[in-house]
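For this view, one protein chain was removed and the others were kept in their places.
Let's look at subunit A:
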Amino acid sequence: MSRRTRPAAFAALCLALAGGSTAYVLQERADTQERISSPPSVPVATSPAAAEGPVLVFRHTGVDQEYGVVATVPLADPSGPRSFTGVVCDRVDATATTRSCLRTGRGVVTSYDALVLDADWEETGSAPLPGLPSRTRLSPDGSLVATTAFVSGHSYLTRGFSTATEVRRVGGASYGNLEEFALEIDGEPAAPRDRNVWGVTFADDDRIFYATVGTRGRTYLVRGDLVERTLETVADDVECPSLSPDGTRIAFKQADGRGSGRRWTPAVLDLATGERTVLSGEERNVDDQLAWLDDDTVLYGVPRPDEPGVSDVWSLDTDPDAEPELLVEQAWSPGVVR
């Protein structure tokens, strides 16, 4: 190419790039606006939700005008019409009296908030989160709330991640970051530097909880005590625990390896016997904190591989041979209000 044709070639290329990418942006904008102004493709309840009776609470993930809005369905008819609450959350959990909602706020700076709402979905309190929302759980009576966020501090050199998990009393004080609780690994006090805590689940006594501690490349199930401010390891290789309603079993996700190809499979641990059942009927990668539908069934969200942003909630019996079943389509972050 001669000296003279180069600027022309570069200008032509830049024009093509600018034109092509602008066209793409405008097209995606038009598509998005069409989709976000369309009504949901799933049945919607015409009358307001009945306040009575057990319901399943979840984030609606259909790409439509209700995208990201929390909805409920009666437990008796989970595939039936859903009622929208008008509250947008990334992660949600609910009890009969309290709701916890983790939310990403778009602005000049992206902000992340943990909201607490009452039974009518009215906000009663909020606290800033230090990063991307990950998990939230309420204690069975709705008096304690746990939040986990990803904290990504990137510098010129390193891009690491860590989690920040906090337990607060609803309408009251915080117990602080759980990383500051005294940790015992296999009965020995330990203070590793690279310590992360995530995925809290509460017992029903306002004091004991379970969570995951990750340190030195390993993960542990820990039993935490809010009064003593301690974390004691109970088992290895347990992530995102979820205590069954009868308090006897922990559902969790089990990693089947390390490194970049890591996948997670749902599993159940019997707290009394230590017996662990891997629910290998589920062959997909399940990266979620499981929720208990009843004492024998767990729930979790699975993203659709071909539709970005859309996920479904599946149920799985804790029998080792059980196969997963689609429970609520276009849903994420299930929580059961009994």
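Note that a residue touches a chain if its C-beta (ideal position, glycine included) is under 8 Å from a C-beta of that chain, and two chains touch if they have at least 3 such contacts; residues count from 1.
Just so we're on the same page, contacts and distances are computed from a predicted model.
Colleague: From the names "Phosphate-specific transport system accessory protein PhoU", "NADH-ubiquinone oxidoreductase subunit 4L", "Na+/melibiose symporter" or "Methionine ABC transporter ATP-binding protein", which one matches the UniProt record for the unseen chain?
Modeller: "Na+/melibiose symporter"
Colleague: Write down which of A:115, A:129 or A:293 is the residue touching the left-out chain.
Modeller: With A:115, A:129 or A:293 as choices, the missing chain is touched by A:129.
Colleague: Out of A:28, A:228, A:246 or A:295, which is the one that touches the chain we can't see?
Modeller: A:28
Colleague: Could you pull out which residues of subunit A are in touch with the chain that's been left out?
Modeller: 1, 6, 9-10, 13-14, 17-18, 20-21, 24-25, 28-29, 32, 36, 90, 104, 106, 108-112, 128-132, 134, 150-161, 163, 191, 193-194, 198, 214, 258-262, 287, 303, 305, 308-309, 311
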